[in-house]
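Shown here: the complex without one of its protein chains, the others still in place.
Here the chain labels run A and B in written order, and each chain numbers its own residues starting at 1.
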Amino acid sequence: MTKELFIQGNEACARGAIEAGCRFFGGYPITPSTEIAEYLSIALPKVSGSFIQMEDEISAIGSVIGASWSGVKSMTATSGPGFSLMQENVGFAMMSETPLVIVDVQRGSPSTGQPTMAGQGDVMQVRWGSHGDYEPIAISPSSVQEFFDFTVRGFNLSEKYRVPVVILADEVIGHMRERILLPDKIETFKRVQPNEDPKDFLPFKNVENGTNPMPAFGDGYNIHVTGLTHNELGYPTTINPKVHSNLVKRLVNKILKNREDIVSCDFKYCDDADVVLIGYGAPVRSIMETVKIGRSNGLKIGYLKINTTWPFPEDEIAKLAKNVDDLMVVEMNLGQMVHELERVARGDANVHLFSEIGGTLPKPKDILNRILDLI
Amino acid sequence: MGTGVDMTKEIKIGGFGGQGVILSGVIIGKAAALFDKKYSVQTQSYGPEARGGASKTEILISDEEITYPKVQSPDILVIMSHEALLKYHTNLKEEGTLIVDPDLVHVGVISDFINKNKIDVYEAQVTKLATEKIGLKIVANIVMVGVITKITKLISVNAAKKAIVNSVPKGTEDKNISAFELGYDIF
Partner (left out) sequence: MMDENNKNTKSSFITHEEKNPYIKYFRKDRLPTIFCSGCGIGIAINSFLKGFESSELDFNNLSLVSGIGCSSRIPGYINCDSLHTSHGRALSFGTGLKIANPDLDVVVFTGDGDAAAIGGNHLIHAARRNINLTVICINNNIYGMTGGQVSPTSPEGSLATTAPYGSIDTPFDLVDLVAAAGATFVGRWTTAHPLQLSKSIKNGLLNDGFSFIEIVSQCPTYYGRKNNLKTPVSMIKMFKENSINKRRADTLSDEELSAKIIVGEFVDKKREEFSEKIENLSYRESGKDTIRKSAYVV
């Protein structure tokens, strides 16, 4: 039977993780994400899972990578400062193709910033925070229901493509309570086991679709997993340019070539719109209200809600830019995604930024006033 | 231009940490969403202090899906500390409702505002009643939920009681229901 609950976003996320098959959580307390750890510390032992509070965020993500190689879907949750500490091992997880989920409940930043207030300062940290070339997957919920649904999807994408997936939430969605429906049946992606004989198995093979099956430690495959550039056997091979280029390109392409499967965004009232508002995460709620008020007052405004902040929905936006004069991104930082938008709109549309920092959601009336200035 | 096109009602409850302000918001939101089958959103904000700092919760209740989750201009303002009164009253809607605990708040200091904006003021001694009648000061927030339920009619009595039972610690249900009824009967 479908179950209705009135819960916080952070609890919805934790419940989504359990439903998606998460059986290991390693974390470190940080506002405003801590409720996720607290909920899972209760829930995981009840489903024969493990919970550990580690000594810092570096070891938290380390434990999650280790647990994932033991064959268990694994997760951590944090906020900006903790996510910064995790960056080196985000790169390790990318390079070693370790599936895991990181929940980043963003707060006011930089530095310790505003622990109990909202922000979106980590958008580019998700994209470029670890050194080197990689293609992250990040999903941004803008409701409590989505925090549940997107966490499930995050686990599924992570297992399907063997990558770390970031659920890029924020304090507003993390702490807000709304009614959510827990579906009867949840589709999960089960990790793919190799079926070759261990002696013939190449764990990091340059396969067409980019993603190899993943054995667990103890399965008899005797694999070597390293963050060093490695050949198809997994052995360090660090000064052969071709090995490096083949490896990194495969890792990047396994995401880019599957954009269609990964990218998700919703268009509303864009067909006849003069101005289209663009957002992700909590500010989408401000955007929806603005459009509702605007439309009821005869303004032709629409919106684009970006669900997957990464990979960036560039084809969708490029197409939109050809049909609309003005695009305005609403974000809770001094302008991060706006740069992507400018790159993708390529002069086809004017790109504007509505930026709000300080910790509170952008107000619909302020956004509306900016639109009125435009038209 | 109006700020809302639907009939969303906005409630803001302000006090200090430790009064159970946030729990009262959760109960109202839960009553509306789960038991009256309306739409509701509850948010909160708090400072770094665990106790004694400013604490605030906001609840939006509507027959339609709620987009913007924060209160823009409350229809109902409930105040449990003088600091919160000074901070939040200016935003109260014209002809809005102000509910205060007069033992914690001096409404007199904003009498000009009240008169000018035709605010309906209710004074409910929730802390005193909780202490004297239930013997537990900490259920003042639930007494206040009773007051809010009666005055605003935004949630049903039945839904409010179910939400209380659903939200308070096991074993304290009866005391909390008594506290609710106490508040409900003030006006």
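Please note the rule applied: a residue touches a chain if its C-beta (ideal position, glycine included) is under 8 Å from a C-beta of that chain, and two chains touch if they have at least 3 such contacts.
Every value quoted in this text rests on a predicted model; they were computed, and no experiment measured them.
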Note to self: In the complete complex, the chain left out here touches which of the visible ones?
What the structure shows: A
Next item on the list: Identify the residue among A:W69, A:F148 or A:F354 that touches the chain left out of the display.
Entry: A:W69
Next item on the list: For the chain that's not shown, point to the residue among A:P110, A:G220 or A:G358 touching it.
Entry: A:G220
Item checked: Where the missing chain touches chain A, by residue -> 21, 23-24, 26, 45-52, 54-56, 58-60, 62-74, 88-89, 92, 99, 159, 188, 190-191, 193, 216-228, 231, 233, 235-240, 243
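Everything that follows uses one rule, which is that only the chains that are shown with their structure count from here on.
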Notebook entry, point to check: When the centre of a chain is set as the mean of its C-alpha atoms, what distance in Å lies between chain A and chain B?
Noted result: 35
Check: Which residues of chain A touch chain B in their complex?
Finding: 4-6, 115-117, 172, 175-179, 282, 285-286, 288-289, 292-293, 296-297, 360-361, 363-365, 368
Item checked: Parts of chain B lying in touch with chain A, wherever the complex brings them together -> 1-5, 26, 29-30, 33-34, 39-48, 66-70, 72
